[in-house]
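Only a single protein chain was left out; the remaining protein chains are all shown in position.
Order as written gives the chain letters A and B; numbering starts at 1 within each chain.
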Amino acid sequence: MNDLTLEIIDLSLSFKGLMETTKVLHDVSLTIGQKEKVALVGESGSGKSVTARLVLGLLQAQNKTRVSGTINFEGRDLAWMTARERRQLRGTRMSMIFQDPVSALNPVYRIENQFHEVLKRKRPTVSLDEAREESTAILGDVNITEPERVLKSFPFQLSGGMNQRVMIAMGLINEPTLLIADEPGTALDVTVQDQTLRLMHDMVEERGTSVFFISHNLGVVREFSDRLYVIYQGRIVEEGKTEDVFANPKHPYTRALLAAVPSITSGDTISDVINDTSAFLAPREVH
Amino acid sequence: MTAPLLQINQLAKTFHLESYQIHAVRDFTVDIWQGECLAIVGESGSGKSTVANMILGVYPPTSGQISFKGAPLGARRTKSQRRAVQLVQQNPFSSINPSRRIGATLKLPLNVHDIGTKGERMARVEELLGEVGLPADYAARAPSTLSGGQCQRVAIARALASQPEMVVLDEPTSALDVLVQARVLILLNELRKKRDLTYVFITHDLAVVRNMADRVAVMKDGQLVELKPTHEIFDNPEHDYTRSLISASPVITEEEREMRNRLREGLAMEAVQ
Partner (left out) sequence: MKRTVRIILANPLSVIGVILIGLVVGSAILADFITPFPTHRGTVVDFTNFNQPPGWPNIMGTDLVGRDLFTRIIYAYRISLILGIVVLLLAVPLGVTVGLMAGYLGPRVRFVLMRTTEVFLSIPPLVLAMSIMGVLEPTLINGMMAVTVMWWPWYSRLVYNLTLAEREEGYVLAAEVIGASRFHIMFVEILPNCFPAILTKMTLDLGFVILIASSLSFLGLGVQPPTPDLGSMVAEGARYLPDSWWLTVFPGLAILVAVFGFNLLGDAMREVLGTHQ
């Protein structure tokens, strides 16, 4: 009935500790349409990464977590799927790109074998030769000029930027409908990060992949996303089209965040920061 | 005119590994003046941290010389030389010993450098906490009860405890959230004015540099590629690497985007030519 790629409704999450239960998400709701790039922006501990993990179905099975609310992926409720069905979605219909490409790739296998494994998730019978052929094509798309050499390499033999491009290629090779990118490139140098983000942008535009983009970096979000949600202490405080939110931030927290980012055009931008955080709990603003 | 506070002359550092060697820093020369904030900017592997470590005396240079107030710094530093140059590191959680109370951490420089009598030192610790905006009773706290920003304030207080003339700030805010970063940067600026400190600010974040530094040294592959007053480096970056660094910085406002797009176009034009 609806054509949303991802729909999260009133998602709440608590961790049961030894002493007490900590609530880390409070009724988070967000949607990602087809071909839409949506960012979830927040500081560390705001709950943005656990939201991504919940979408991937990685936290539901743990007995220390309590989850409520609905996550619909392509119209199907994740909660009604078995753990096996959720596992089958990962790497096929939805895939993920991590912050640190070097630790996300397995150091003991060649890149071509890792591509092979990824392809086998969708088509279990695919041969290594077929995998090589398809990987070569997609590595060309991420501007890797010597795909043969890269495929024969181990991850540690490649630079951080090269690994990040391999990750992007691997994330997209099964043509997922949703790509979850958790702080991609944050571990890399700025120039490399900039290149990989532009590359990722072009790749998903071309393929019409929806993107769920998790980041703490407002500048990167501004560059990359169509729409954004700002999350603070497990609550969505502002949502809207990217340019609207940046042009006219309404929520006190969003304003404080934007004011705190140093500017490269004038040398005197960070002179007053709001120290009173009580206003940050004001209700959600929608553009 | 007076002499520079710190003179770095043709500094080089080569690391010998088993089968090859790395020239981490080559022919690095810069004078740092009393009271200024000099930013050393570069990406990983540029040699900026190696320069910082040599300024601090963590390891000696392979060749070249560092002089403090005209006196060369040898391989073994005297206590007063150590006292004069202090450090704030990137990771606030790692730089504060997790098994010692904040008070003990702040007392260490006072004990090592014999500052004040034993009775006065506790009061001095509380003063230092106040100076970085933390309540005096934090002296009795364990580091695990502090946030990243608070730990970084403790690290700043520790660096100031020995009353240094120069502080090396090695990516002091890159592990912090933006709001916390802004507060820490404001604090660093205040302290610099109040205590007439000289900063060497090591970072990869050009927006932070624009807001903190008087002069900028850009490093690439162990070498100094550009050294200029801050506004000049942004208004008129000469070296291609400087331009690509500026244009790669994530930006927010329209004004910043224009500036970046101008630089990108310039770089693209040159690439064509």
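Here is the rule we go by: contacts are C-beta pairs under 8 Å (C-beta built on N, C-alpha and C of every residue); 3 or more make two chains touch, one makes a residue touch a chain.
Everything quoted here is computed from the prediction, not taken from an experiment.
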Touch criterion as defined above, residue of B:Lys69, B:His113 or B:Arg195 at the omitted chain:
B:His113
Filtering B:Gln7, B:Ser46, B:Gln89 or B:Thr230 for touch with the omitted chain leaves B:Gln89
Touch rule applied to subunit A and the missing chain gives residues 18-19
Touching residues (missing chain, whole complex) on subunit B
56-58, 77, 79, 82-83, 85-87, 89-91, 94-100, 105, 108-109, 112-113, 155, 158, 162
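Heads up, the rule we're going with is that only the chains that are shown with their structure count from here on.
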Cα centre of subunit A to Cα centre of subunit B, whole Å, reads 32
In their complex, what parts of subunit B are in touch with subunit A?
43-44, 148, 177-183, 185-186, 204-208, 210-211, 230-231, 234, 244-253, 255-256, 259
Write out the stretch or stretches of subunit A touching subunit B in their complex.
43-44, 189-195, 216-220, 222-223, 246, 256-271, 273, 275
